[in-house]
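Omission of a single protein chain aside, the complex is shown with its protein chains in their original locations.
Chains: A, B and C, in written order; residue numbering restarts at 1 for each.
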Amino acid sequence: MPIQFQRTDQGDESMLRIAGSLDVLTAPELMPTIDALVEERRPRVVCDLSGLDIIDSSGVAALVALYKRVRAVGGQVVVVGARDQPLAIFKLLRMDKVFSI
Amino acid sequence: MPIQFQRTDQGDESMLRIAGSLDVLTAPELMPTIDALVEERRPRVVCDLSGLDIIDSSGVAALVALYKRVRAVGGQVVVVGARDQPLAIFKLLRMDKVFSI
Amino acid sequence: MAARPTIRLIVPGTLAHRAVAVRVVAEACRLVSAPGIERTADGAAYDLRHPFDAEFVSAFAEIYNNIAIHAYGRRTDGGEIELAIAVEPGALTVEIRDRGAPFDIGVVSSPDLDSLPEGGMGIHIARALLDEVVYEPGPPNLWRLVKRIAPSAVTTATADASA
Partner (left out) sequence: MAARPTIRLIVPGTLAHRAVAVRVVAEACRLVSAPGIERTADGAAYDLRHPFDAEFVSAFAEIYNNIAIHAYGRRTDGGEIELAIAVEPGALTVEIRDRGAPFDIGVVSSPDLDSLPEGGMGIHIARALLDEVVYEPGPPNLWRLVKRIAPSAVTTATADASA
C-alpha cells in the first residue's frame, strides 16, 4: 500500500492515522484532508504515525504544513507513534521536539 | 527470511514446515534434513508449505528428491498447504497430482 | 527488440546478484500490470500478488539462474549479465545478454513430467509462463523474454483505490 490515511473525530479531537509511505509521490494525496482540518478549525489534531514506514523531505513538509496551518487557526497538533526511519528523520531535522514525539 | 524450516515428529509422522523461498540458493540448506528423514526411514512425512512464498525449479527438484527418497525406503510423503506462486508452479509441472495437493 | 528499452541494468553474472536483477524486473512488471499506481520505497509494498508479475519473475529467475550456473559455470569472475527492458502498455520485453558459454537450445528436450524429474525444468517453466522465449547464441548470448497482458488484467489506479 503506497499510503493510507484515516481520519476519526471524537469530540474536539481529530485522529489522523497515516500509514505506508509519505513521500514526494504520496504527500499530495494528504492535502485535501489537511485543508478540511484547517477549514473546520479543529481544536486538536492527533497524528498517529505508528503505521508509517517511510517518510521523505516532502512528507515532512506536509506534516509541517499541517502543524503550522492548524495552529494558525487556533488548533493544537501532536504527533504520536513515529518509529524507525520516520523517527530518525524527525530527529535529524530536530522536529521530534516540535512535534513532542 | 530467505528460508525457514522446522521438523516436528509425532509418532510415525514427521511434519516438515518450509517457509520463505525454496530456490537454487536455499534448497541446498534443506538437504541435511532430507538425508535425516531418509536415514531414519520415517513412515510418514507431511510437507507443510503454507508459509512458502516462492519456489523455483531447484526447489521443486528438492521436493521431488524428498518424495522419491522417502518412498524408496518405504515411507509416504504428502504435501499440504501450497498456495500462490508455488501452487501455480506445481500445477504447471503437473506435480499437484503426485503430491496430492 | 521492437520497443525501445527504457531500463538497462548491468550486474556481475553471479547468483549473488540475482536479487538486484529480480527487483528491477519485478518493478518493470508493475509498470506494465499496475501503471500509474505509485509505489513506495518500502518493502511492504513489494509483492508478486499480480499473476503477471509472479509469472514473469518466476520465468526470469530460471533463465538468470541458468546463465549464472551453465553459461558462467558459477564463476564469480565470469562476466556480466546485461538487461535491456522495454516497458510498453500491455507488454514487457526483457532482453538478457551474457558473454558466457553458448549452447544449442535445440538439443534441450522437454522434461518428462510423468517421471517426476529432478532437473531440466527451468526452460520449460519459462516457456510455459511467457509468450516468447528466444535464445540466440553469441557472443553475446541473447535471451528475449516477452509477456503480454490482457487489458482486463491491468490494475488501474481507480480500481485499486476503491479496493
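Going forward, a contact is a pair of C-beta atoms (placed from the backbone, for glycine too) under 8 Å apart; a residue touches a chain by one contact, two chains touch by 3 or more.
Keep in mind it's a predicted model, so treat the numbers as computed, not measured.
Mapped onto chain C, the footprint of the missing chain covers residues 6-12, 15-20, 22-24, 26-28, 30-31, 38-44, 46-48, 57, 61. Contact between chain A and the unshown chain involves residues 23-25, 54, 56-58, 60-61, 64-65, 67-68, 84-85, 88-89, 92-95, 98.
Keep in mind that, in the parts below, only the chains that are shown with their structure count from here on.
A separation of 26 Å divides the Cα centre of chain B from that of chain C.
Averaged Cα coordinates give chain A a centre that lies 47 Å from the centre of chain B.
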